[in-house]
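The complex appears here without one of its protein chains, the remainder shown in place.
Going by the order they are written in, the chains are A and B; count residues from 1 in each one.
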Amino acid sequence: MKITLEHLTKKFPGRGRKNPTEVIAVDDFDFEIPDGRLVGLLGPSGCGKSTTLNLICGLLKPTSGKIFFGEDDVTDLAPEHRGVGLVFQNYALYPHLTVRQNIQFPLENLKGADKLSKQEMADRVLEAAGLVQIEALLDRKPGELSGGQQQRVAIARALVKMPRVLLLDEPLSNLDARLRLQTREEIRRIQKQTGITTIFVTHDQDEAMSISDLIVVMKDGVVQQIGKPQEVYDNPVNLFVAKFLGTPPINLFSGRVKDEMLYLGEDQVLSVKDAPDGEVYVGIRPEGFLLREDGAMHCQLVRPEVMGRDVSIVSTHEASENPTIRSIIQAENHVDPEASHVQFDLRPRKVFLFSKTDEKRIPFRIEE
Amino acid sequence: MEKNNARGFLYLIPAFLFLGAFLIYPLIDVFVYSFEEGYNFASQTYFGVGTYNYSYVLHDPYFLQAVKNTLILVIITVPVSTGLALLLSVALSSIKPLQDLFQTIYFLPYVTNTLAVGLVFMILFKKTAYSDGLVNLLIHAFGGSSVDFIDGPYWAKMFVLCFYTVWVVMPFKILILTSALSSVNPMYYHAARVDGTSRLRIFTKITLPMISPMLFYLVITGFIGAFKAYSDAVALFGVNLNAAGMNTIVGYVYDMLYGNSGGYPSYASAAAILLFIIVLTITCINLLVSKKHVTY
Partner (left out) sequence: MNNQNDYEKLQKTSAVRARIRSILLYTLLTLWAILVLFPFYWMILTSVKSYSTYNSEYIPSFFTLSPTLQNYVEAFTTVSLGRYLWNTFLFTVITTGIMLIVIVFAAFAFARLDFPGKNLIFTLFLSLMMIPNELVVITNFATITNLGLRNTFTGLILPSVTSVFYIYLLKENFAQVPDELYYAAKVDGTSDLRYLRRVMLPICKPTLITIVILKVIECWNSYVWPRLITDDADYYLVSNGIQEIRENGFGRENIPAMMAAVVVISLPLIVLFLIFRHKIMEGVARGGTKG
């Protein structure tokens, strides 16, 4: 099922005398989610991603704009008629019902022609439980399950009615780190297996990058960028997206362009063809540094950190916006921990320039 | 950590004194009274020990009338008030505008003096020489014939008593139920809505089980409270409840103790203990039932 959002906007009225101004939670969201994809809505908390999810599932009504499932306009349709499966951040499993009763719950709501026999329901429940591998837990109550198991039950409950769209709200945020890795693979597997168009909301860029077909980066209700994870990572459209994606985060500098050359402090670090002269923000990915004895960029070494495969070099530079710069180089490159400074050359594809006024990306041509 | 042995007891002394004198000692004493036959209040003498007091009370037509009245009152008002309170609380929780206003209004009877407002009910229902009273006029308007609810037939009086009792106990029940309803996490309702659950099913399958502990609490306290009914009846029918045929068990106890027919603390004690046994039994039954049905 393809999902189309047309100029979707949601405003919340101001509450009381203290906050009289209305809040624009989602601002003019325009996007078409192709059928059968896994889409990650990504952004810091309060950016409107959960609101977007609630608009899609129908728990909230948009202030303006339209939502289409396939060709059907569902904007004013109540959630129960939309055929969506929703997994809540806290799972919302009914504590007084067993796992089996929880999963069966949506099926018992079906009426008229869709009504299922007892046997059909039992089969569907087993099928859904099998998909998330919780057949052994069916007769327990949610209170007796671990967080990860509850999560699976919640997914099974969302899937059992064979929704046209599966929505997951911060599906991994209540799990511990190890379980999070495991569960996100699981979500990916289930999505591929069922082929259901799936949208999930997260504030964790790692999570979104690792399993999504497409990611949507949002900030303050406004969509910043949409694309495949790698594309967005490699080509951020503005400073916010560049800063939000990537671990360790991008290194930020204040630099200037003069005569198609980029200067960081005194160092003339990179040739940037077609870039206009002026002050700019410079973002350099940690993997964008090349350790060279005669490198163009002079940094004071703080310490190298060996992380097995790679070495992370922590250093400082006068033009840096952050207290330290973190660069990742391959372990073969030996760094003397006693040295007082290091020199780098830059990989041009890992360097981004942003305007100091509107923080938009300033393109430059890379000299081959 | 240092232990403040003596100090701890020191702080408890006032509470102990009060509780000892007015709760523990009387509790023991009431059993003693109830077995002392022919206790004379003035001379503080008695002539025997035995169960005569109980048998007297159990054969006293006034007591039997009081038990009957109390049972009818309990059987009618507990389900009616609980059901009505549930209905109103659910309605109250599903609206937004005016919710606060309704809530405030509904709570008003809680802070009013039962006896004072009882008088208002009395004049609303009473039929006098010069006016049939407002309720009777309403009955007339709908084509019925007037009844004296205060000095008239038994069932009319019982109706008023039940009506007033429900009116008096509703605020507390509505308050408890609305706060129980609001403590149900809305995410369950969202989940159910997305799954296309009908309102009725959401209510029976999610809301009811989730507030069932509070509901049973209300039923149990409702039973206990209704068994102890007294001042509502006094407010409506005056202090001479035996004459009105509307006495309650608690009323019987007090009448035995004091007033025109009073001066028999032994009979009063026996009746009070009988009441306690009835209430205890009903509460135990309630608890057993609730263990079976409170699923969460």
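Criterion: a residue touches a chain if its C-beta (ideal position, glycine included) is under 8 Å from a C-beta of that chain, and two chains touch if they have at least 3 such contacts.
For clarity, every value in this text was computed on a predicted model and none was experimentally measured.
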Among the options A:H81, A:K258, A:K273 or A:H341, the absent chain makes contact with A:H81
The one of B:L64, B:I123 or B:L287 in touch with the missing chain is B:I123
Among the options B:T45, B:S94, B:T204 or B:T281, the absent chain makes contact with B:S94
Touch with the missing chain holds, among B:L108, B:A243 or B:L287, for B:L108
Logged for chain A, residues touching the omitted partner chain are 71-74, 76-78, 81
Even though one chain is not shown, chain B touches it at residues 1, 3-9, 11-12, 14-15, 18-19, 21-27, 29-30, 33, 41, 84, 87-88, 91-92, 94-95, 98, 102-117, 119-124, 128, 130-132, 134, 137, 167, 170, 172, 175-176, 179, 217, 221, 224-225, 228, 230-231, 234-235, 238-239, 250, 253-254, 257-258, 265, 268-269, 272-273, 275-276, 279
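Methods note: only the chains that are shown with their structure count from here on.
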Distance between the CA centroids of chain A and chain B (whole Å) is 58
Within the complex, chain B is touched by chain A residues 57-59, 78-81, 84-86, 88, 90, 92, 94-97, 105-106, 108-110, 157, 161
The chain B residues in contact with chain A across the complex are 185, 187-188, 190-198, 201, 205-206, 209-210, 295-296
